[in-house]
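The complex is shown incomplete by one protein chain, all other protein chains being positioned as in the whole.
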Amino acid sequence: MIGQSGIAVRNITRADPTSVSALAQFGVATIHEAMGRVGLLAPYLRPIYPGARLAGTAVTIFAHPGDNWMLHVAAEMLRPGDVAVLGTSSDNADGMFGDLLATSFRARGGLGLVIDAACRDVAELREMGFPVWSKRVNAKGTVKATLGSVNTPIICAGALVHPGDVVVADDDGVVVVPKARAAEVAAAAARREAKEAGTRRRLASGELGLDVYGMRDTLSKAGLRYLEDEAALAALDAEAQS
Amino acid sequence: MIGQSGIAVRNITRADPTSVSALAQFGVATIHEAMGRVGLLAPYLRPIYPGARLAGTAVTIFAHPGDNWMLHVAAEMLRPGDVAVLGTSSDNADGMFGDLLATSFRARGGLGLVIDAACRDVAELREMGFPVWSKRVNAKGTVKATLGSVNTPIICAGALVHPGDVVVADDDGVVVVPKARAAEVAAAAARREAKEAGTRRRLASGELGLDVYGMRDTLSKAGLRYLEDEAALAALDAEAQS
Amino acid sequence: MIGQSGIAVRNITRADPTSVSALAQFGVATIHEAMGRVGLLAPYLRPIYPGARLAGTAVTIFAHPGDNWMLHVAAEMLRPGDVAVLGTSSDNADGMFGDLLATSFRARGGLGLVIDAACRDVAELREMGFPVWSKRVNAKGTVKATLGSVNTPIICAGALVHPGDVVVADDDGVVVVPKARAAEVAAAAARREAKEAGTRRRLASGELGLDVYGMRDTLSKAGLRYLEDEAALAALDAEAQS
Amino acid sequence: MIGQSGIAVRNITRADPTSVSALAQFGVATIHEAMGRVGLLAPYLRPIYPGARLAGTAVTIFAHPGDNWMLHVAAEMLRPGDVAVLGTSSDNADGMFGDLLATSFRARGGLGLVIDAACRDVAELREMGFPVWSKRVNAKGTVKATLGSVNTPIICAGALVHPGDVVVADDDGVVVVPKARAAEVAAAAARREAKEAGTRRRLASGELGLDVYGMRDTLSKAGLRYLEDEAALAALDAEAQS
Amino acid sequence: MIGQSGIAVRNITRADPTSVSALAQFGVATIHEAMGRVGLLAPYLRPIYPGARLAGTAVTIFAHPGDNWMLHVAAEMLRPGDVAVLGTSSDNADGMFGDLLATSFRARGGLGLVIDAACRDVAELREMGFPVWSKRVNAKGTVKATLGSVNTPIICAGALVHPGDVVVADDDGVVVVPKARAAEVAAAAARREAKEAGTRRRLASGELGLDVYGMRDTLSKAGLRYLEDEAALAALDAEAQS
Partner (left out) sequence: MIGQSGIAVRNITRADPTSVSALAQFGVATIHEAMGRVGLLAPYLRPIYPGARLAGTAVTIFAHPGDNWMLHVAAEMLRPGDVAVLGTSSDNADGMFGDLLATSFRARGGLGLVIDAACRDVAELREMGFPVWSKRVNAKGTVKATLGSVNTPIICAGALVHPGDVVVADDDGVVVVPKARAAEVAAAAARREAKEAGTRRRLASGELGLDVYGMRDTLSKAGLRYLEDEAALAALDAEAQS
């Protein structure tokens, strides 16, 4: 059940590594489009430094406001290639994660963190090259008093994440791909990117999207009215008021 | 009329290029002050990378939430030196603009984008050096289903923008100068900057703004009371309560 | 009294320089923890460029929305090693501070600014290396019409700051250490950092926080239940519903 | 020019009273739709008590943050049937308006206030039945130090308002109708309301909007796929992943 | 899959009516506690009038920003005792729902609406007694151009909702109970309420929660230190700094 506390699942089924590698080639926007425009986490999650980027399998964490205990429980579950993803039981922006936990996560093979709360020690994390997407930077410390869960399904920043799902994150945000769909989405992303390469060339040469995408007709059917100049617009306005 | 849909004006009167070049020499804060402290767009519009900077003439776009169709219509209207400026019919933060549109805009001579919504592909845009001021970064894609307008007057981030107005944007935000006032404002900005250079030298030498700006008298008339130390302040507090 | 207007105190007792130097060695998160998890200003205060960092003694400023007059009064009070800290009488995000004031502050020995309002000329400030923590960047200019105070106790971003207190700021935010506690906190921070160095080494070697901090027992007492795999979790869910 | 300070215009052209009376019959949502879905002020403007409602001609006020001086200048310009509409030079939520100003406005024939800032004395205003739409309730007092303007065009909550325009406000928000369009919009609103009455009867009888509005065909063309039950949905999902 | 578009499921399994009736006896806070402190939708969803209250089975709607087409599709799916619950593909606060749709929903037996967007015609809805929980009131109209879905799983205000789940809403917010857990949760809520009745009597008689809940011991073990008066506190502070 979403949001239950007191459970830690040791072994999870992860998306297959080939699909993760394949998805790692694409940006978040491309993957989101390839999935049919779904899977994004809320855009208030931002990387703590520009250029941050990762693709891995989710170890999920459910935590309570102002309490980072479960991050320590999660460290034990991390396998190389994993990304920790933390959702909370209510809105919170305390600094649950810093360079010590990052050191531990990295030692376990963890690639980074997506946290629907805040992060601190960002100068050190930037130097370590340990990427974090958080809703805020905040030095505020947390307690270790209340149980959440590890590796149960969670809601993180408005998206449902299951343990083992693929998480891709870059400067544009974070997207989650359900593990069962990873191969399919990677293939769709590849097709989309191939197609966009051609489009990009045409647009770069000065061709218009109106023509590349064949929009002139639909625009016209929708009733778009081209006016020659601002005088024509003024005339139209005057007419409407008479 | 502000906010009407279904119109695209092909030819607009742009601010004269000399004034645009003149305004390009100044920062947003200086121009805003030179205009009499008006013309700023709301400060939630931020550049997608530090150091972004542009000055150009506005091609205006009116769009609906989650719909970027009009950006394609606008591409055709862009002339070298133009800046696309997009306002929406209601609050929206979807990723209406990315690297493909930027490629198209650049091929048409467009200098950049000011958008009261979100932008994506920011890593690519940073690499291209294509500057965008937006309210958010968001990978969320949009549809092409509902007509807005191009080159009609719009409200963007709380400011009125007419097609052809001068738009200047930098790390401090975005300012719009009505085309009829461009020359006048450029001259006022130059005067202000010249005056500030002298002030800067005096302040750098340790002279106080109190003296440079002659504020001591007005402060005194307004009733500012200098106390020698914190003991004097404590005495004053005690007196007030007795 | 907090928030009184019309007072400027010339001479204040500052934290002793040795303690300030000692505190300057530590990050904001460490100092906040060393104080017993207090002293942070609200995390909406952000540095205007990454890597900004300072430690100094507070010259406090109380100002009204849209009015930066008191910043000029404060310039006279700055001594080498001071940090200006500005609180307002109500929520405001106008650009009260820019490169001219920074030039003046620097000439007086000021190290930087913490402002519960906005700042402008950020490109110039970045180039000068003059650090500012503000709630927003905003080119919006301000008036000089209404008296506030200088060197009276203020609330800045939700924290109480007395003149002469130590202010430390970095990428993680801003912390204030009451002057009477400066030495004690510096010592506690040093102890904490020494202890963390050992912890970091252990974590880097792959040891788990669960063991380093001895958490297994308390987790177990709190009722954490380890499940072998997702099938066990599904079984548990099914059981709950029967 | 939008946002200029230091001007007070004594006599303005107001929308004709017949059109104002006609518009007063309709709700904000209806008028907004009748105008072609434009003219709304941002929805953060809320009435200070439920059931508040007004329709009148705008006396516009441009004010600076934390300064309510211009409200006193505006009082003199109010004629019976007017509504004061206040925009600010930057984001502000101080309590610029209370029961004394309401007493004065009412004595001049003013019907109410729309303010892109805050209001206080709301218990008294509720008792007086003096309606105000504001962005917040706030007891915070303001100064009278800096000139704004009265009866110049303003931006209020993201909408352009000219002196004399019609302002209609109710529980749904605030809409402004340009005076030149008042008659036309009132007529369109009447047509819309008449049409909606018929629709309402049909819907109340259990007929579906799908049929009343004839949507089945367009939905089908757009590709809507009806599934009999959740099992069919599960089958579809499984198919997508294979 | 969460967030897929273009699907409408006609027949769904609803929570059994007995459990819905049982849950209808309890407040949102009680149910949330009885579930183990889960199931709440984000608290930004507020009733459009005080005292609004409902309990029913969810017909889910997935819609795109600024587009209310799917609400019409959903009307056909409503059965007596249903509650429409709408999630969006991205943050939106347009007025997707008003009195005409409410008339239609009511005619179909719909009890109310929970919408992660805005609602309009709130005066009429209040008069009809048709309850809506929304993130905002907004007169802004929407288009009917892009397909979403009806009766697929959705995320609404940060919570996962399946078609047929029980939705209870009151002045405190909105909670969703998975249909498979409805009976179990109703029973737990009844137990909780019975227990609270006793507690309430004891507290009303002046007994302290410290004793009723037996907290004195745990507080003491956690280290709570009782001081006789403020002088003792001052002494403690002085000691800390020496």
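Think of it as A, B, C, D and E in the order they're written, each chain with its own count starting at 1.
Throughout what follows, a residue touches a chain if its C-beta (ideal position, glycine included) is under 8 Å from a C-beta of that chain, and two chains touch if they have at least 3 such contacts.
Note that the structure is a prediction, hence the values are computed from the model and not measured.
Hidden chain, full complex: it touches shown chains A, B, C, D, E. The chain that is not drawn here is touched, among residues D:25, D:104 or D:199, by D:104. Although one chain is not shown, part of chain D still touches it, namely residues 1, 6-13, 49, 69, 72-73, 75-76, 93, 95, 98-101, 103-104, 106-108, 118, 120-124, 126, 136-141, 144, 146-147, 151-152, 163.
Listed by residue number, the positions of chain E touching the unshown chain are 27-29, 32-33, 37, 40, 43, 46, 50-51, 170-173, 175, 196, 199-200, 203-206, 208-210, 213, 215, 218-219, 222-230, 232-233, 236-237, 240. Contact between chain C and the absent chain runs through residues 1-5, 36-40, 42, 89-91, 155, 158-160, 178, 181.
Basically, only the chains that are shown with their structure count from here on.
Looking at chain A and chain D, the chains that touch each of them are B, C, E. Under half of the residue numbers at the interface between copies chain B and chain C are found on both sides, making the touching surfaces mostly different. Separating the centre of chain C from that of chain E, both taken as means of CA atoms, is a distance of 37 Å. In whole angstrom, the spacing between the mean C-alpha positions of chain B and chain E is 40. Mean C-alpha positions place chain D and chain E at a centre distance of 29 Å.
Residue numbers of chain E whose C-beta contacts span two or more other chains: 1, 89-91, 93, 138, 140, 146, 181.
If each chain is drawn as a node and touching chains are joined, the picture has every node linked to every other.
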